[in-house]
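For this view, one protein chain was removed and the others were kept in their places.
Note that the chains are named A and B in the order they appear, and that numbering of residues resets to 1 at the start of each chain.
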Amino acid sequence: MVNQEELRNKAKEVLEREDVRRLIGWKRGTYGFEAAPCVIEKPEEAVNLIFDPTCVQNSASFIVLEEKLPVPRGQEPDTRKIAVMVKGCDSRAIVQHIVEKAYDRDDIVILGIPCTGVLDRRKAEKVFGIIEKPAEASTEGDKVIVKVGNEQKEFERSEILMDKCLRCRHPNPVISDILLGEEVEKWADDDFSDVQEFESKSPKDKWSFWEEQFSKCIRCYACRNVCPMCYCIDCVVTKLRPQWTRRSTDISENTVYHIQRAWHLAGRCIECMECERVCPMNIPIMTLNRKMTLEVKQMFDYEPGLDVEAKPLLASYNPQDPEEYIM
Amino acid sequence: MDEGNPYLPYTVRIEETRYETPGDRCIKTFIVNFTDEKVWETWEHKPGQCAMVGRLGVGESMFCISSSPTEEGYLRFSVMKMGKVTSALHELDAGDFMTVRGPLGNWFPLDEWEGKNIITIGGGIGQAPLRPVINYIRANRDRYGELTVIYGSRTSKDLCFKDELESFMTEDGLKCHLSVDVEEEGWPHFVGFVPTLLMEVAPSPENAIAVTCGPPIMIKFVIQNLEKLGFAPEQIYTTLENRMKCGIGKCGRCNVGHLYVCKDGPVFSYSTLKDIPEAFA
Partner (left out) sequence: MGEYKFSKENLGKVLEALKDYKVYAPQKKADVVRFQELSDPSEITLEFTNTNVPPKEIMFPQTETLFRFKVGGQDIEPRVPEPTDKMLVFGLRPCDARAYSIVDKLWQWDFIDPYVKNRRESSTIVGFACSEPCANCFCTSLGGGPADEENLDAILFDLGEVFYLKTITEKGDEFVQKCGEALESAGDVERKNAQAQGKEAIEKIRRSIEVEGISEKLPGLFNDAIWKEFSSRCLGCGICTYLCPTCHCFDIQDETEALDGRRARMWDTCMFAEYTLHASGHNPRPTRAERTRNRISHKYSYFPEKFGVVACVGCGRCINFCPVNIDILDILGKVKEA
């Protein structure tokens, strides 16, 4: 567990640097089991920063979410750096951003935090209900302790952490300028058994499953907006000239939307699982993305978000690429 | 719209079209008539009102009705080619069909303005909502005081309604002042921005109403200059625009502060707007 004082002091130090204009981290939420991401610009605000298992959001998304208005005439754009506090999964998003040239390595200062897992709000609410005060959480060894008001409970990882944490291969940030806390030991591995189990269903069963799930979709686009990899200014799903996907929420358009997104993330999804977490209709979006991740791994032996020197998969050509048909 | 469904448009046949200005964002004027003659029996529009003009299969956009109610038997719209709907409308010519839903919005209070001197200040396509005001006054000339038309655009090619402007320059009972933004060979009139031309003309605020429409930046400076000339906020009128979909105050998107441009507007007096920070944000 990272020392909170050290975290705040380090963040304050970074914000006091002349070449840093803002810092993205987390602060205590107003209720419940999830922290609130925060973007701070003044060093005094660093006193609100926290890091614990409630810090579930992917901080890297907020780098690309920043809206840049045209600079008024006579003014220069502010090109100072952005500092970001990242967990293991978040750091993979930053690597992938750098690979895709969303920004340069020099544009950001990475404060890496070794992560011991984050709470799954849905699992927690089954135990505690929706709570009106913010919860506090910590890990001790392989147990997770959640404190709600005066009540404190201890859990096994699988009972309370997000599913992604139960197969996490990168709890330590894969890239950082400053490491806050000691690196942690990997406690899990990913065998893609969940994808393989789904793959074994018949096409009819697969479609019935997705038909039911996509019919729920209300096209709020939260999954797209929260995704660190979805940062196109004129996104294909909301383009009007030409309009590729209609706005009506029938099964046809909903299916096209989800499949479009899964395809656009092939070879880019870093499995932070934010899409599935934010969905207000509990659609298992990650199942589609995990399938693409597995395919990419098997076909191209490629994993996004690990190597800053790598080339984006679908933007590069290798004569050894498998070509099972056409040629 | 009297069938009980305000989302239902009328079908109109295009009688005549003409291009007002050239270029990528050209302006095309459409003169249209209802396919169902009976619509005229209940249709009543006033200068300043708008209608949703569109094509089935593409969509609708809000345009001001550029003809005065004194021009009988047809409606006129001037459309600038900008996006999806306007490009689709530009593909249409005489003999084709469009849909019109209206009249929508509020209107210039011409009844209250009787006996006053009216000054219209337009820029570019902003002359389109001012045209019905000018023509209404010309058709009811003895009910109004002096009529001054101030109009400018970037170049002489970008001026709308050129044929009418020609006759305005020599018409009795109307003073017309034109300008272009930059020097141009063969241009005999003022060179400069419309707000500057306004200060040159310097109309008196005594018993006067100023109506302005044009690009937001022009409106901002015109209002500033009108106030310098001594016009009170109640004497200044303008029209606002915003993205619209329903046109009847339901879909929510055209709001400027608490005012819906499609319903509380598009005509607003500056005395209303000056308390709405979003109007000039």
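By definition in this document, a contact is a pair of C-beta atoms (placed from the backbone, for glycine too) under 8 Å apart; a residue touches a chain by one contact, two chains touch by 3 or more.
Because the structure is a prediction, the values reported are computed rather than measured.
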| item | value |
| --- | --- |
| Selected residue (touches chain absent from view) among A:226, A:265, A:286 or A:313 | A:226 |
| Selected residue (touches chain absent from view) among A:1, A:36 or A:236 | A:36 |
| Of A:145, A:179, A:278 or A:314, the residue in touch with the unshown chain | A:278 |
| Sole residue of A:76, A:132 or A:323 that reaches the chain not shown, by the stated touch rule | A:132 |
| Option from B:175, B:189 or B:245 whose C-beta touches the chain left out | B:245 |
| In chain B, positions touching the absent partner | 1, 3-9, 11, 35, 56-61, 82-86, 97, 99, 242-243, 245-246, 248-253, 255-258, 263, 275, 277-278, 281 |
| Sites on chain A contacted by the missing partner chain, in the whole complex | 29-32, 34-39, 57, 61-62, 65, 67, 69, 129-132, 212-213, 215-216, 218-222, 224-226, 238, 240, 246-250, 274, 277-278, 280-282 |
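Convention: only the chains that are shown with their structure count from here on.
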| item | value |
| --- | --- |
| Sites on chain B touched by chain A in the complex | 83-84 |
| Touching residues on chain A, where the partner in the complex is chain B | 240-241 |
